[in-house]
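A quick write-up on the structure given underneath.
With one protein chain held back, the other chains of the complex are shown just where they sit.
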Amino acid sequence: MDIAQLIVNGITMGCIYALVALGFHLIYNATGAINFAQGEQVMLGGVLSVTLMVMLRLPLPLVFLLTIIFAGLMGLVYERIAIHPVLHISELMIIMGSIAASIILRNGIFIIWGDEEIPFPPFSQRPPFEIFGVSIFPQSLWIIGVTLITVSLLWIFFRFTLMGKAIQACANNHIGARLVGISPSKIVAYIFVFAGGLSAIAGIIMSPITFAGGPLGTIFAVKGFTASILGGISSSAAVVFGGILLGILEFFIASYISSGYRDVIALAILIVILTLKPEGLFILKRKS
Amino acid sequence: MKKIITIIGICTGCLLILQLIMATVTYAQFKVGVLMAATGVYAPLGGASKAGALLYIDRFNEKGGFKGEKIDVIFEDYEGDPAKAITLGKKLIDEKVIAILCGGNTVGTLAVRPLTEQAKIPQINVSPRSPVTAEDLVVSKFSFQTVHENEVDAQKIGDYLKSVGVKKAAILYDSNQYGTSGAMFQYDYSKKIGIEIVVREKYQKGDRDLTPLLMPARKAGAEAVIVWGTLPTPAIIAKNIKDMGWKVLMIGSVGMGSPKMVELAGDAAEGVLFTSALRYGNPLPGEKILINAHQAKYGKPPSYFTALGWDAALLLVEAIKSTGGSKDPLKIRDALENIKGVEGACGIYNMSPADHAGLSKDSLHIIQIKGGKWVPLD
Partner (left out) sequence: MSRHRINLIIFLIILTFPLFDRTSYHLDVAVLIGIFSILSIGLNVLLGNTGQISLGHAAFFGIGAYTNALLTRDVGFSFWSSLPISSLFTGIIGYGIGLTSLRLKGHYLAMATLAFGIITSTIITEWTELTGGTGGFRNIPYPAIGSFRFDSGVKYFYLVWIFVIFIFLFTENFLSTRVGRALKAIHKNEDVANVLGINPTKYKLKIFGLSAIYAGVAGALFANHSNFISSESFSIMVSVSILCMITIGGLGKTWGSIMGASLLTLFPEIIRYVVSSPFFSQSVRRALTNYSYHLFIYGILMLLVIVFLPGGLISIFQGKGARSQNARS
């Protein structure tokens, strides 16, 4: 069944967008800033992992671990040199800082890995299987599975751990947080580490389908942002739904309207939502 | 005040130094400009063509060049951006090159064409003219190419499909000039020979999943999927087809002829067909020379695009030889137009005032990817 196939493919891509959107959500909640380098961090995850897998022939779980750790560290470096110095100067400067960082990261990746696509072996070599006429390939299941696990882990972290609650507190009330001994600037640093790791996960799981590397950083950042706006950037659940929704929407647009103008329509939707309901489709009340 | 004077002084000083540097650029006589897209999206094409051209010229120089005079190559990378191609083309012309070997993508060569026409120097392209409009069909006096024109390529594909009994086909094409032009010729020729085109869809180079285009094709009963475009998208299409579990014939144009196709598509590339001027498993003598040279230097076989660059340099050298070693661009141009029976890696060239590509349908072959290797079917 065609529609079912589109939905399945859409959910697959949507999971990637959801992870990127989560990164945007975390950073926005903590700093009020939009991370323009988010897309490049996704690409970083891809190229790093492909090198570890193909050149060093490390096993997949180890590749995941090392890539996430390194990407997290890069996130920290990014925060320290491009965000922290300008965080309290002006919004404009934060934006410029994050744009500068995205330029540096993007071209740094191009210098080291080249700007062409690098093939990434799929996680499992099984052929696609059919359920009710819908063809599902194994990588799809991996993507959905890893996304579910990541989102659940994150949820547990924020709900039940001390650090997670501290971050939430900080996001809601800087001064109050300070009063109880939480240092906001440390928290911000941690957030960027998380966001970096999240993006890396997205990069790793999508590379078997989209290849690692290539000039996709900017468009991923914009789509991740679109997903978070679509859902509602202030809520982690909302952005995940936003991501999935965007994934499905894109496939339907490509199928029924036009593949060439697919991005244009998705972006036009972004602008419409930004203008009419900026708090997102899944948020019921306006957050001040 | 002092600051201002210092600044002005520094600026003027820099300008004068630049002048001096320029003046000391030695004027070697056989200066040839090589203008290719060595980085950017078209790097697998332009970069390979650059390697091919330089390989030929280096070997030619090693053997002594033109009675002792070597060819001096000035290479510029226009990164696939036609605006840069124009600027760099002007630079090469300023430096008094006697010919420009140009390419990587079609639009780059089109941008440079008016410049070489104005400067009256020959331009040998490694990218096809890919005509889309009527004005594109006009053969430029100064532009030549070593690559089969899209029209011939489309005919080869069409003839093959007809020969294996395909009645319905789908065309997926890149939205750039090359893809659009190719799809146009493919569609027209298919109508002529009685193959029904059930789906004709354009894709963007950045698309990473083309299932939305393939599903309607499958539904409409397409027996073959013709792809007009360059990597990485054909690899993605191959993977999509495999993931859909669809057993269909996939055939591409010469644009698919990069070793990266197998790299990127992996198993999905098995059985995929494409046209190429090279025969790989069973090479003709012209191709063999290139393979040996390339293997000796790089330790691996050349790609189709390498051969295009090699042939561009080869044609230029043969043309100059036939004028007796002239450095006059006009004489070289005339010699190029009169090339007959010159064997390059891509086949035997026969140029004429109406045909500046010189290669016929016969020098194009259908290649199949079997076991990760390229096997010619004829």
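Worth pointing out:
All chains are identified by letter, namely A and B, in their written order; residue positions are counted from 1 within each chain.
As a convention for this text, contacts are C-beta pairs under 8 Å (C-beta built on N, C-alpha and C of every residue); 3 or more make two chains touch, one makes a residue touch a chain.
These numbers were taken from a predicted model, which means no experiment stands behind them.
Contact with the chain that does not appear here is found for just one residue of A:L76, A:A169 or A:I219, A:I219. Residue B:N176 is the one among B:N125, B:T146 or B:N176 that touches the chain not shown. Seen across the whole complex, the unshown chain contacts subunit B at 1, 3-4, 7-8, 11-12, 15-16, 18-19, 21-22, 39-40, 77, 79-83, 86-87, 90-91, 93-94, 106-107, 110-111, 114, 130, 132, 135, 175-177, 180, 204. Interface residues of subunit A with the unshown chain, by the touch rule above, are 28, 32-34, 36, 81-82, 85-86, 89-93, 95-97, 99-104, 106-108, 110-111, 115, 218-219, 222, 225-226, 229, 260-261, 263-264, 267-268, 270-271, 274-275, 278.
Here is the rule we use: only the chains that are shown with their structure count from here on.
Between the Cα centres of subunit A and subunit B there is a gap of 38 Å.
The touching residues of subunit B, counted against subunit A in their complex, run 39-41, 43-44, 175, 201-204, 206-213, 215-216, 219, 231-232, 239, 242-245, 260, 263-266.
Across the complex, subunit A meets subunit B through its residues 2, 5-6, 9, 13, 114-117, 119, 121, 127-128, 130, 135, 137, 209-211, 214-216, 219, 251, 254-255, 259-260, 262-263.
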